[in-house]
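Scroll down for the structure; my scribbles are underneath it.
One protein chain is absent from this view; the other protein chains keep their places.
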Amino acid sequence: MDSALIPQGVNRCPLWKFALGIAIVGAVLMWGVYAMMLVWIKGLNQTNMNDAYGFALWIWADLSVIALGGGAFFTGFLRYVIGINDLKNIINYAVIIGFICYSSAQLILGLDVGQPLRGWFIFWHANVHSMLTEVAFCLTAYFGVLCVEYVPLLLENRQLDRVPFFHNLSHNLHEIMAVFAATGAFLSFFHQGSLGGVSGVLFARPFGFREGVFVWPWTFFLYTWSAAACGPCFTILITKITEKVTKKKLVKDNVIQILAKIAGWMLATYMVAKIIDTIYWATVTAPSKGFDLMTFYSNNPLYGIWILILELVVCGIVPAAILITPKWRGNPRGLTLAMILAVIGVCLNRWVMILQVLAIPVLPFENWALYMPSWQEIATTILPVCYGIILIMISYRYLPVFPQEKELNPIAG
Amino acid sequence: MSASEEQNSPEAEAPDEEEMDVETSEPIEPLKPEEGKNGAGATIFLFFILGFAASLIVGWVVFPKLLYSKKIQPINFNHALHVAEAAEGCESCHYFREDGSFSGVPTISHCIECHENVNGEDPEEKKFVREYVEAGKEVPWLIYAKQPASVFFSHAAHVITAKMECVACHGPIGESTETRIYEENRLTGYSRDIWGKNISGIKQHSWERMKMDDCADCHMQKATSEKESGVQQSLTRQLREMVSVAFPNVMEVKKGSSVQTEKDACFVCHK
Amino acid sequence: MKQTQGNNGNKKFGMVINLDLCTGCGSCMVACMAENNVPFKEDETDKLDSITWMRVYKLKNGKSWPNADICYLPRPCMHCGGHGDHGHSPCVSVCPAVATDYSMATGIVSQIYTRCFGCRYCMAACPYHVRYFNWWDPVWPEGMERFLNPDVSVRMRGVVEKCSFCFHRYQLAMNKAFLEGRRVLEEDEYQSACTQACPAGAITFGDLNNPEHAVHQLVQPDPKHAGRPRNPKAFRLLERLETNPKVYYVSSRKWVRQSGDNYLKKEKQKI
Partner (left out) sequence: MKIDRRSFLSFIVGGAAGTALTPLPWKITDDLSIWSQNWPWTPVPPNGEVTFVNSVCRLCPGGCGITVRKVDARAVKIEGMDGYPVNDGGICPLGLSGLQLLYGPTRIPYPMKRKGNRGDGKWEKISWEKAVSEVVTKLGEIRKNNRPHGLACISESDRGTVAGLMARFMSAFGSQNFIRQPSMEDSYELALYLMHGIRAEAGFDIENAAFVLSFGSGVIEGWGSPVRMFRANSKLIKTGGKVVQIEARLSKSAAKSDKWIPINPGTETALALAMAHVIIKEGLYNKDFIENHAFGFEDWTDGQGNKQQGFKSLVTATYAPENVAEATGVEKAVIVSLARHFARASKPLAICGRGQGRTSSAIGEFLAVQALNALVGNINQEGGFHAISDNDYIDWPEIETDQIASNGLQNGRLDEAGSENYASVRYLPHRFFENIIAETGYPIQVLFAAGANPLYSLPDTKAVKAALDKVPFIVSFSSFMDETAQYSDIILPDHTYLERYEDVPTPIGLQKPIIGLTRPVVSPQLDTKHLGDVILGIAKGLGGSMAQAFPWKSYEACLEKTLGRKLDTLLDKGYWSPAVFSVPEWIKAFETASGKFEFVVSDQDGNGDRKTKPIADWYTGVESQGDPVTYPLLLIPYDSMRLVNGFVGDPPFVIKTVEDTVLKGKDVFIEINPKTAKQLGLSEGKYARLTTPKGNAKVRVHLFEGIKEGIIALPRGLGHTAYDSYIADKGVNYNELIGAVYDPVSGLDAAWGIRAKLGKA
């Protein structure tokens, strides 16, 4: 029925199956939408956040999706600015994933503020000292860039492409994509960094605060770096999952290997920086405020030293080692494992840098504050996941996302 | 987005292998150039203009009419007459209390001092005495210059210390012989005087708009000079700043107290 | 005026709480709630969702019976001056919309509820947990809204609020001063509600820049160290973080003074 919209020369599942898929994911999405409406109408009392946890699951989700969406800016940077041409075979998908991540982030932010109708104050009454201001401006600007990057792909839809205006527009946009990629990388550098600054500048929160080493606040660069390292991992991971689901090979191995190798080296260097940071913080910064390292990891039922080991070793050093070793990287299982670990690692880092910061009592006579999200928070966090799946399903079905698909999957006859 | 959720998507459930079920695109023709292309273009342009014009009318004419409700004051009050009759002019009714607060609109107990009985022929006065004085009810005046709940405004600071004229903010209301229509923003509940009569928010007199920015403008001017304005003001301000840096003892530039904005701090006018 | 010349005429309002005198009765908390229109819910036992601008903490010395000891510690907003007392308190700098600000003229950290859009970054920044979010619409039982104080605006759902050092009382006192042609207040003209109510007289409030004020004399702030107390019995909470609070505590008990900050194990052993 919708065959007129499907790109030429590729196979897609029957419409009913597609519709069923959309319907099932859509049902979960509607659950999220219901929770979202509850939150907007009744207020943030629908969450389990409290005065100790002003930032919680949502902000974690926000920071995580932005880190994971970092694949878009970094792949774009590599493809258009550095000029690694092979990456053109995955860039479309990286852009779509980035677009989903960033639009999700904005949606979550819209939910998270207590007064969404006044959200625009962040632009109109901006405070230049605040990390969030920088985040808001760069994030919005970069989302604009992502839209511009997504548009040409949309216009390549068979029906839209027939309109000469759209056809030309798409072509021209492709021509100048390098400019946008560079802008995107620039903006991303800042907002990824500012997100790192969010906890890094909290000088009265010794667990989050970072100073010294090279530049203040050090978390600024760590965040940019980790996003550049783990974003592409996420892009690869989603590509692999898509291949699994569609039972097709969509991107050639050499493309994946190039990206994985770069991500690996980014991750490895990031880990060096992160370990230096951790050592400096644990031995200089925190003790100067009266905190032994172990006070951050004891006297509570959740946050033990295991979390530091998990983040740095299991989800940091291990995937970095796999990715920079050609033999291990070449092994599909090794590659997948590394991708999963890297993604978990960056999400865990964001969790720790937001939620653990708030969990740790700073006043000596206060206790650890623990928190369990409400179903409304969970539903609204799953909502963007569903939205992402649906957008990927639609994009994959109707747009020529993978340039190598036709070549890798010739239609018999 | 995590791997597990992606795999839950129905596409994971064994894509059909049968050729028949697989939707494959059909080759299609590129769009043919339409006939009468110029004519169509003109039509499209016409509709663009139509839409454009319609929205301008809606936005500039219809919208303001819809946005504000019009209310008539409960009593048609003659300021000019009262100012002439009252012994101390404006201060007879609008005065400072001992604690420095400003009385604002007088309460019925104040009005009774003169209007315990009907004094004259004016039907409005009769109505006032009958409906409010005799019933012991306060008049539900609609306040043109009503402050939002978040604002603290010190009349004493402005009128006594800074010696400002009432007219600067309230306009020549003391000369009015009848009350004008009170327009209330249906969304915000604010008096129209706050945003300004002009829907675009442009003002000709200082009293025509009383938004926070209008307060801030004046407070910024106070920080530099009271009379200069515009370019002249900013130039002298620059000059003063340079002098003050070089010779801090000679000249002191008054910066606002706010660390964030270097204007006056928020708690000067907010509560 | 002589004493204030060194500070450009700026005031630095601060509080000294004598923990030896404090009985932990909770009057300061209630006085604050009553003065500042703090809302309440049926269940306020979840202290992480219970707005108490002033909160009294119970400190324990950690010893077992019969050597156990307790002490109560009232905690208002610290009105931090930040590093070097430049006004960059932990919370002020992080607010993306200038809804909270530091005034160099008074040293008070303001919170403008109508500007705040509820991102709660300031709450994450504050180690003292003085900032509270209005998770709920403020609701008073029918009729009880009659005791609400018009000098303090009621906060709507979805914004952050905190202790203002009863700044509205400063505004009102200034109002009176303006009427009387003054621009400077006497020490007793501006006192916070908790100070006024404290039945044990444990709270002292005044201008830390003014050597004639009791707060200055009680703690002898050291201007070289952004106001660190020179009185050995006095301390500030989390002095090591260099937040430079303007709330000082006095206690004759060593363990109480040490409860005000974090110490490494080896430092503790030395003590």
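Labels for the chains are A, B and C, by order of writing; each one numbers its residues from 1.
The rule is short, and it goes like this: contacts are C-beta pairs under 8 Å (C-beta built on N, C-alpha and C of every residue); 3 or more make two chains touch, one makes a residue touch a chain.
Since this is a predicted model, take the numbers as computed values, not measurements.
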| item | value |
| --- | --- |
| Visible contact partners (per top-of-document touch definition) of the missing chain | A, B, C |
| Identified contact with the non-displayed chain, of A:W120, A:W306 or A:W375 | A:W120 |
| Residue among C:I17, C:C71, C:I108 or C:L237 touching the omitted chain | C:C71 |
| In chain A, positions touching the absent partner | 115, 117-118, 120-121 |
| Positions on chain B contacted by the hidden chain, ascending | 40, 43-45, 47-56, 58-60, 63-64, 67, 97, 99, 101, 103-104, 107, 148-150, 185, 187-190, 195, 199-201 |
| Interface with the unshown chain - residue positions in chain C | 20-21, 23-27, 29-31, 33-35, 37, 40, 42-47, 50, 52, 56, 58, 60, 63-66, 68-72, 113-114, 137-138, 140-150, 153-158, 193, 196-202 |
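Here is the rule we use: only the chains that are shown with their structure count from here on.
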| item | value |
| --- | --- |
| Centre-of-Cα separation between chain C and chain B, whole angstrom | 34 |
| Residues of chain C touching at least two other chains | 88, 92, 95, 98, 115 |
| Multi-partner residues of chain B (each touching 2 or more other chains) | 260 |
| Touching residues on chain C, where the partner in the complex is chain B | 8, 10, 86-88, 92, 95, 98, 101-106, 108, 110, 112-115, 151-154, 164, 167-168, 171-172, 174-181, 183 |
| Chain B residues touching chain C - in the complex, by the definition given at the top | 96, 98-101, 148-150, 152, 154, 156-157, 160-161, 252, 257-261, 265-268, 270-271 |
| Touching residues on chain A, where the partner in the complex is chain C | 43-45, 49-55, 112-116, 118-119, 121-122, 125-127, 129-133, 136, 198-199, 201-206, 287-292, 295, 357-358, 362-366, 369 |
